[in-house]
Every structure is written in C-alpha cells, then in structure tokens.
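Removed: one protein chain of the complex. Kept in place: all other protein chains.
Here the chain labels run A and B in written order, and each chain numbers its own residues starting at 1.
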C-alpha cells in the first residue's frame, strides 16, 4: 500500500472578530486555532477515522483537505502533489479524484434539482458532456441500492437514509480515490445506520477507494476503519490502529469516549466514565496538557507541561499525548 | 453503586401516577388521517423512571407531547384516557389542565436553546416558573440559586443574571433541568434531552437526571432513541414502533429477554452491542410503514423475519410474559407462553 494523502503539520486559524473590534476591545490575539499541527497519512484503499466531539476541529480538517477552507500553515499532499495552496481552477483536477459527503444528507442536496440532475452534477462540473446522464444516474442508483425511479424525485421527497444513499452515489460518481465522509450516520436511526455503513463497506471493497471518516461516534468507527485519530481542541491526542485503540486505549479522553456509548445493558452500566466539566473554549486553551481540566488522573506536571507524542513500546504506529497513559 | 429502588419490584396495588389507557391519536393532513398513536396503554408508577424508546416516526415524542397537552391544532385524540393522579387529563377543563403544567407536570426538551426565552435572564425565567408558589421573590430567587447549584452551574449567584446565549449547550440543558425540577413536579417528561449534546456531556446529564430523580422522588417519562441511555437510566421501558407500544416491561426484561421481534432487531442493530469487529452490521430490512389510512394485521409484519399467516390478518393483542413484561406479537400465543 502506498500513500495517497499526506497531511503534515496542518493548522487552520479563524478570526473571531474584525481587526477594528480587536483594537477596540484590546484583544491581542483575535484568532482561534481550529486545527493545530495535525499530521496524518491515508494509504490507498485504507479507512481512517477522525474522532472527536463538537469543536474538536475534525470537520475543519476535512473541509481543508477538500479545499473549502484555507490552511494557515502546513501541507496537504495528494498523490505526491502539494494541493494546499492551489487556487480553485488548479485544484479542480484533484477534486475529480476526491469527493466529500456532508453531514446533513438532505441539506447537502440542492432542493431544486431532481436526483437525476444531482447525480449528473459531478459529470457536468468536470466537463464530461458525452456521457449519458440518465444511464449514469440509473447506474449510480443501482449501485447504492435505490430503485431507478428515484431519479425523478426531489430531495425533500427522500427519507434521511435515502438522501444519504444519494449523497454516497453522487460522491462516488467519478470513482474517486479518496472519499471524505463527514458524520456519515448523523441523524439516522440505528437500523438505518447499519445499512449506510454496510453500503460504504461494500462499495469500498468493490471500488477500492480510501475513506476518511469524520465522526463523534466511536461505535461507527470500530467496524469500519483501519486506523483512527482522536481529536481534542484541534489536536490529535491519540492515533493508532482501530483494533489496538479499542483493545487498549491509552489516553483518558479516549477511554471516556469509548465508555460513552457502551453495550446497552442495564447491569453493565457501571463502566460509563463521567468526565467532569465541558470542553474548554478554543479562545482560552488550558496550559500544559489541554485535557487536564477534565482529567481524573491530572497531576501537577499536566498543568504545566504539554505532553509530546509518545509511542507504544510494542506498536510504533500507536501514539498518544499523555503524561500518564493507561 | 447502583441503588435499588424499593418500589421498583414491589407489586404494590397503589395506582400508578400516570396511566394511559387505549389512547388513539390522529393527525389530520391534506392527504388524509395519519394514525400516529394506536391503542397505547402505559403506566408510569410513582417514583420510577419509564423510558420510551423507538426510532424516528415511532410516535414517542407525540406521546410525550400528548401527555403535556402540547399538540398542534391538527391532532385529535379519538379514544382513550390519560389518568394523572387519578384524574383524566383529557376530560378536565383546559384551565385546570394548564394549572398542572409547570407545577405537577413539567418537561425538558431536546433543544435547550429553543426551550429558554432568549431575551430574558435565567434569573427572571427561574423566578417566573415558580408562579404557583406563594412565597416571596427573594425566597424564589434563593431556591433558584440552590437548584442551579445542584445541577452543577458554577457560581450561580452571579451567573443567573446572564442570558441563555451566555451558556454552553450542556449548561443550558442543566438550566432547563433545574427549571423543570424547581417546581417539584410529580412527573417530569424528558423528550430526547441528550440528543443535541456530545457524548461526554450526555453521560453527565444522564447521571444528573438519575441522582435528582432519586432526591426528589418524582417519576420520569424519558423519551429517547439511545438504547444505552435508556438502559442506564430507566426502571421500566416501553418500545414503540410506528405508533404502537410493541413491548413493555422492566428494563432487565427488555434488554436481556426481549420478546418482540422488533425489540430484538433494534437491540441487535446497536453497534455498541457488537463485540467482534465486523464489516457487515445488522439492519432491519424494509422501511417504517406509512400510517395513512387503516392497516390490517401486525404493524411490524412487513419487516418481521418471523412473520406468518396470522400476522397479516389480525392485529396482535398484548400478551403478558411474566409479571411485568408484555408484548404485541402472535408468536407469544403460538409458543403457548402465556396468554391474557
């Protein structure tokens, strides 16, 4: 397996207020770092998950990779080419080879277009005029397991699960090498969640694309992904193979997340770990280890020193940022 | 750590706090009547937490809103009673019913931002909610401070002067819980209170609700699609599907020994239950039925892997299994388990 996407030291900063207001209120640093020095690789055909709660920066990274957001620093290398600094038209050929599925399945479909036109959009955008739009729409609908007469429907006539399938079909229309799936199961019932994940797994087997999954639900990740990265306040706090992390989570935050959605068993509920407090504001990052405000193992050193990446002694691919890993 | 509630397993003959009997509810739509709730019978005993689980469109929120009397104009209750403390909520004058709200009955909602008035301070809203109490304003204020402190709002004295947008999502839901419990209700209805929150906050809210319910001794009707939360919080569980309660019973019965095929399928689908890594997750085939017009037979029959001839013709009655558990499935009669 060779590298498809390499993200190195990626940072994304947002302005929180205009320069005038910052001057007036005496704010020296009117920025927040939504993503901070993030590095990861995705190999061809591999699945990587970015896991975190709201505000962890996982969606920002996805949007930066696809070019909806500019990186402040760092590099994004897709198939050997730096694409982070490309302009819209220079980026376009790469966007044929990567596609993104958005969080809200219905809102990400233009409400005035039929499913057939929606599925034809990728072809039209990339100037593929000689294809038969109706035949392609039918092929894509079959691929995601929807009846062909859905081509005439409008987005508001679809259920959440159906709209999600249309979103998958559109993302895979040009047979991309990389699929970015932002919360692919958000808003879906558990029975439909399974269907969507099974579909993604089957299509990955057939088409061989790599998938970057953005999610807050660790259970989604377990069955779908090869590797995962857990994010907190815009940084990776633990990265490694999914199996290893589920088996032996090293960071206390990963442990809490893993325990947050356990086996629904009334007698097994004791292992739900309750974290105190809430995720701190990005405008007031804690000193030292940024998780110390909520960590039950926090010591003095955690408040002062920001822990570096350490790796597991037996698995060099499993790294985490904690002074006192489990 | 798990506190056994003394009342949860006693079969005391005292009447339940809330008793829903044979409730039918329709929504009038331009395309016809949608039978959103059909033949719902459900008890909420005093000082117990009853969970209602189901997928979207199962009618679980509609049921909660029916009890509160917060239904839209096009909803019509066509049959049944809702007895609260022995009085029928559907029969009483609207003024009497309104007086129960925010007093004996209170509610917390899915989205705490829409449940709070954005242009009034938390203090003002928390004092207003006590309008049934005959105590002075300063007493109300100190009760509010105590309650905010109890739900974990740091420094409530100074922060209660703030507006809802000054608080984070988790804090807002804590404030909503404080407001709902400030009036010492007999029944708290919680409609998906953790759905809008992150996983680590959900755990906090569930634990908070559980502790407060023990302290105040009220009953809770907890509506959720999250099986993990229901398993953790509830004493009894009702499983809803397409407008019917298909199974109900004690929380252990439902999770360890589900009797209805839908309950079993729903539990199997939860990825939290699947220990081995698999690339094929279990699903429920087919789709939730359209509730327009009348249906014959069991509502789950088109999706049921065990359906047989009778399921297409007769609507199953509620068969009792053991002391507390009951389910609407013909299989229970066929197996000769227990019949009513």
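We adopt the following convention: contacts are C-beta pairs under 8 Å (C-beta built on N, C-alpha and C of every residue); 3 or more make two chains touch, one makes a residue touch a chain.
Here is the rule we use: contacts and distances are computed from a predicted model.
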Among "Nitrite reductase large subunit", "FMN-dependent oxidoreductase (Nitrilotriacetate monooxygenase family)", "Poly(3-hydroxyalkanoate) polymerase subunit PhaE" or "Peptide/nickel transport system permease protein", the UniProt name of the subunit that does not appear here: "Peptide/nickel transport system permease protein"
Sole residue of A:52, A:67, A:288 or A:307 that reaches the chain not shown, by the stated touch rule: A:67
Residue among A:26, A:80 or A:111 that touches the chain left out of view: A:111
Positions on chain A where the hidden chain makes contact: 63, 66-68, 88-89, 91-92, 95-96, 99-100, 102-104, 107-114, 116-117, 120-122, 124-126, 129, 133, 154, 156, 170
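Keep in mind that, in the parts below, only the chains that are shown with their structure count from here on.
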Between chain B and chain A, distance of the C-alpha-averaged centres to the nearest whole Å: 32
Chain A residues touching chain B - in the complex, by the definition given at the top: 53-54, 159-160, 189-195, 197-198, 201, 216-217, 219-220, 222-224, 242-243, 256-257, 259-267, 269-270, 272-276, 278-279, 294
Chain B residues within the chain A interface of the complex: 1-2, 55-56, 168, 170-171, 198-204, 206-207, 225, 227-228, 230-232, 251-252, 255-256, 265-267, 269-275, 277-284, 287
